[in-house]
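Excluded from the complex is one protein chain; the other protein chains are retained at their positions.
Right, chain A next:
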Amino acid sequence: MEISNLPISPSIRSKLLSKGYTSLSSLSSISPSFLAQELSVKLEEAVEVLRAVSDTTTSKSAHTPNGIIPGAVTAWDMLSEEQMQRHISTGCEDLDAILGGGIHCKEVTEVGGVPGIGKTQLGIQLAVNVQIPVEYGGLGGKAVYIDTEGSFMAERAYQIAEGCIYDILDKFPSNSREFLSCKERLQVNNFLAGIFYFRICSYTEQIAVINYLENFLTEHGDVKLVIIDSVTFHFRQDFDDLAQRTRVLGGLSLRLMKLSKMFNLAVVLLNQVTTKFTDGSFQLTLALGDSWSHSCTNRIILHWNGNERCAYIEKSPSVPSASAPYLVTGKGIRGINSNFKRARIM
């Protein structure tokens, strides 16, 4: 690494270069006071520069358990970790099956589709399902719901939570002591209280909330799911400079990926569709461009197949591309083989 790549301010960097310090080794044996005098900067700034230098040099030669690169883990360790991961159920068994159990933690999943297909429904369903207690096969965590369009309806979340609890009690009718204690926790109000809702009105606020999430998640350690509904809306309305938009979005996606790994949670981004001119005709594709399509780990497209709603896994590193039909019922997202009552009307 050369001086030009050090994370220091440009004016100090230009001073270093003008004084002839072009490589890190030239700075390795200089005392701070000498450097301060040479560059005519304050002592504290010289100390900072030398600290930046030592950080980069020591990290290269640090002795790590794996001996090669600091912070890396072997694939074998990762395997046992992956096998222990729990997944967030989507409510539809077929969809869970093709996803390999459900939505994965430590990964960013993008879900896109035409208006009215059920993206917000899936988002609310996941926010409820992540709170299913561990004893019943869920994660027992809370959810952060970042709403950019105003489509989150608290009454619908109530209906979906009710439906979820009803199905759990149906599936686990046991009255043993251990189940009794967490049965008390299965209250609709508890599920609603476990959804942290942010209403975002501009892309600036969207960037701000994603930056702020790191502090928030440190405080609320039991959050296991972050949903952004939808990640596209503000970026399509107000951004004029498309190149800058791509850079900002790239920064956002990196930060989200880092959050998901650091706090061991799942990030689900809901996206809109647009038309793209390929092969001589307009085709439907997810919005925000080609660069954005690389930034998510998994990609699910919700579409109409005749008269059925279908979810198609377009991109995933661990499961093959497959399609599964699903239904949007009064109780939430369900598979086509499950029994469901007619849509309840409040």
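Operating definition for what follows: a residue touches a chain if its C-beta (ideal position, glycine included) is under 8 Å from a C-beta of that chain, and two chains touch if they have at least 3 such contacts; residues count from 1.
In this text, contacts and distances are computed from a predicted model.
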Omitted chain, identified by the protein name its UniProt record gives, among "DNA repair (Rad51) family protein", "Glyoxylate reductase", "CASP-like protein" or "Centromere protein M": "DNA repair (Rad51) family protein"
Residue touching the undisplayed chain, where the options are A:98, A:130, A:186 or A:273: A:273
Sole contact to the chain not displayed, among A:9, A:23, A:37 or A:318: A:9
Of A:200, A:225, A:267 or A:296, the residue in touch with the unshown chain: A:200
Residue in contact with the excluded chain [from A:165, A:209 or A:324]: A:209
Contact footprint on chain A, counting only the chain that is left out: 7-11, 48, 52, 114-116, 120-121, 127, 144-145, 149-159, 189, 191-205, 207-212, 214-216, 230, 232-234, 236-238, 244, 247-248, 251, 272-275, 278, 282-285, 301, 303-304, 306-308, 312, 314, 321, 330, 343, 345-346
